[in-house]
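Shown here: the complex without one of its protein chains, the others still in place.
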Amino acid sequence: MSDKTNVSRRRFIQGMGVAGLGAAFPGIWLGKPARASELRVGFIYVGSRDDYGYNQSHAAGARALRDLPGVTVLEEENVPETIAVQRTMESMINLDDVNLVFPTSFGYYDPHVLRVAGRNSNILFRHCGGLYEEGSHPENAGSYFGYIDECQYLNGIVAGHMTRSKRLGFIAARAIPQVLRNINAFTMGARSVDPDIRVQVIYTGDWHLPVREAEATNGLADQGVDVITCHVDSPMVIAETCEARGVYVCGYHADQSRLAPNRYLIGAEWKWETPYKRIVEDVMAGETPSRFLRGGLAEGFVQPSAYGSMVGDGARRQADEVKEKMMQGDFVIFEGPLNDNQGNTVIAEGESHEQRDTWLEQMDWLVEGVRD
Amino acid sequence: MQAGTLFLHARRAGSAAVPPVLALLAACVLFSLFLLVQGISPSAVFGNIYDGAFGSWFSWQNSMQRAAPIMLTALCVAITAKLGLIVIGAEGALVLGGLGAALAGLALQGWLPPLGAQVGLLLAGAVVGGLWIALAGALRHYRGVNETISTLLLTYIAIAVLNHLVEGPLRDPASLNNPSTFPLDWNVMIGEIPGTTIHWGFGFAVVACIVCWVLVNRTTFGFAARMIGGNPQAAKLSGIPVGRVLLLACGLGGAAAGLAGAVEVAAVHGAANSSLAVGYGFTGILVAFIARQNALAIIAVAILLGGLEASSGVVQRRMDLPDATLVVFQGIAFLCVLASEAIQGRLRMPQLLRPREAV
Partner (left out) sequence: MEEQTDVLQEQLTGVAEALGWWGVPLAILAGAIRASTPFLFVALGECLTERSGRINLGLEGGLVMGALAGFAFSHITGNPWAGVLMAALVGSLMGLIHGVLCSLPRVNDIAVGIAIMLFGVGLAFYLGKPFIQESAPRLPAVPLGFWSSSGAVQSALSVNALFVIGVILAPLMVLFFRSTRWGLVVRMVGDNEEAARAAGYSPMRVRILATMVGSAMAGIGGAFLSLYYPGGWSEGLSSGQGLMAVALVIFARWHPVYCMLAALLFGAAGAIGPALQSVGVSWGYYLFNAAPYVLTLVIMIIACSRFRTLRGAPGELSVAR
């Protein structure tokens, strides 16, 4: 079964969906009296919006929209990636006249957002992290995401300077492209300081498992790992356990320095208000927001946490230097020659993949130096 | 004769429905107090609950759709409970049933006509789910392993197996951020009931409930099952093949849960992935016990619960309250309904006063 047949199959479903349902239910969505010049935005979170992590970072972005004139924000949390999210989107549209939907969990996109978008062609959908396919996905769908791997690269540089054992740890929820990309960027940042550095990955198997995350942190610390970072929904427990075990931690999603005052080196933080404001402003101006909205440090979609006081000058200097280049757009993380940890060449000499290259969003390899 | 018995049934069902209705009213009062203490308007909350759950045809469909998988997992609990078993592992049967259905669908599509592949994958889901719970039944019967623990353990094991296979050997490399098996063909997917936006899973679930009711109340199998539930020793002495009935009941219950998984795959996801394990199995336990293991009552209770879940979103969006608000209400409501069983059968007074010729 090749990728090609899958795509065409999917295209067919979309076509059928749009044609069939549009014909079956005319006017239900079009017939609503639009509330005059008001944009009603619906946010959907997969977990609790106060999770000190991923969902909270989106809720912070949603809060920033509340101050804009003419914008009403409606939020719904703990929506699982099943028929429930399809129904939630349609309920927002039907009962609350929402005209712009932000489903924020990775797993919402295919098939849920695609299906509901196909049925509601006059409503805009912008999904976090999905990969929009021109032509095969409904025109009113689209996605946005931040290049947080840039911040993970900076995390890696600082970690590379601070480690004494040359062994770093990465606690990851699942082996999906966006997680692998972070692991790779972190590793490459660290190995730019010292190519002997190794990164040990532990997969917990799900996005929020506090006890297992604590066990993983302890397991890494027992193995002599002295800097740990992560990609799980809420790094709260990991930061606190690192503080207790006396190993350094690089944060993720939000600033956790308060949880590990003596051990928090730096962190990778989202600034979702930037893409949210940009999308909303486009809609208010009557334009179609980009279906492939991406940005990194330069665009203000992500930002590093402030350095912890224990971070030395050498680390700050190198990290600042790279950050400056990233801001200028002169820095490419995924540049050849690059081998994966099986010894295969993944990016040949002279080749490079800039951030906007969607090849990176389909990553299924781990870079040399990662043990998983 | 039929009209008379029907009337009797209706009357009995009617009087059986009085305590739960009173209980729901009591729950509303308690929940209102809970809200008033915090200065939240109960009328606004209840208005939104009604709006989101049953206020329009759209909302009804929303509630019924959410009820479909819960009905089937509740059946798994209810059928086995007739024998006195407490099975809390419908989630595991659902998850593996979904996986089995996805694999069967992939194998069958292409060389069977779509309808054949659909039937095949639904059957596969039911068979896998049935075998999974029957395994717990066999452990119970042949080794004396308590089925409550074994089904709970088997659930965690089933979820681990699903995740392992879906992220490893069975993963479709094109499934990027939600690792899944290869997708089913569009024409194998199960569509919607004509005139509605509800997928056929709801229809299957209702039919399964009715079949199950008949099976338990109108067949020798059901009689044997109830007899084992009443007194296993007596059942054995009177020549009932306890082991066979037990395995069959577990298999049927597991099949219902496995069917729920198959429907999730064939009507919603189009592939098997970790979104199968979202707790339908656990919600089913609650529904089955509230419905007092009555397969027909399960339909009503599941729709009510689906409605509460559907309305949670409306309450969150319009009143900026957390998702947990409706969970608190569900908790209070179910505690009240369960407590109301104490007055079940004691509300005959008004009927006794009336002339009894109808009875």
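Read from first to last, the chains carry the letters A and B; within each, the first residue is number 1.
Keep this in mind: a contact is a pair of C-beta atoms (placed from the backbone, for glycine too) under 8 Å apart; a residue touches a chain by one contact, two chains touch by 3 or more.
Since the structure is predicted, the reported quantities are computational estimates derived from the model, not experimental observations.
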Open item on the list: Touch as defined at the start, partner being the missing chain; which of A:224, A:300 or A:336 qualifies?
Closed with: A:224
Open item on the list: Going by the contact rule already stated, which one of A:259, A:279, A:338 or A:360 would touch the omitted chain in the full complex?
Closed with: A:259
Task: Per the touch definition above, residue among A:191, A:231, A:245 or A:353 touching the missing chain - done: A:245
Open item on the list: For a quick check of understanding: of B:15, B:56, B:148 or B:217, which residue touches the chain that isn't displayed?
Closed with: B:148
Open item on the list: Which candidate, A:63, A:166, A:294 or A:316, sits in contact with the chain we can't see?
Closed with: A:166
TODO: Determine and list the subunit A residues touching the chain excluded from the picture.
DONE: 47-48, 50-52, 164-167, 169, 196, 200-205, 208-216, 218-226, 233-234, 236-237, 240-241, 245-246, 258-259, 371-372
Task: Touch residues of subunit B, complete complex, unshown partner - done: 84, 86, 139, 141-146, 148-150, 152-154, 156-157, 159-161, 163-164, 167-168, 232, 285-286, 289-290, 322-328, 330-332, 334-335, 338-339, 341-342, 344
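The criterion applied here is as follows: only the chains that are shown with their structure count from here on.
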Task: Centroid distance [mean C-alpha coordinates] between subunit B and subunit A, Å - done: 35
Task: subunit B contact footprint on subunit A (complex, rising order) - done: 1, 3, 6, 9-10, 12-13, 16, 25, 42, 48, 74-84, 86-88, 90-92, 94-96, 106-107, 109-111, 129-131, 174-178, 205-206, 361-362, 364
- [ ] Using the touch definition up top, name the residues of subunit B that touch subunit A in the complex.
- [x] 51-52, 56, 58-59, 62, 65-66, 163, 167, 172-179, 182-183, 185-186, 189, 197, 199, 264, 267-270, 273-275, 278-279, 309-310, 312-314, 316-318, 320, 322-323
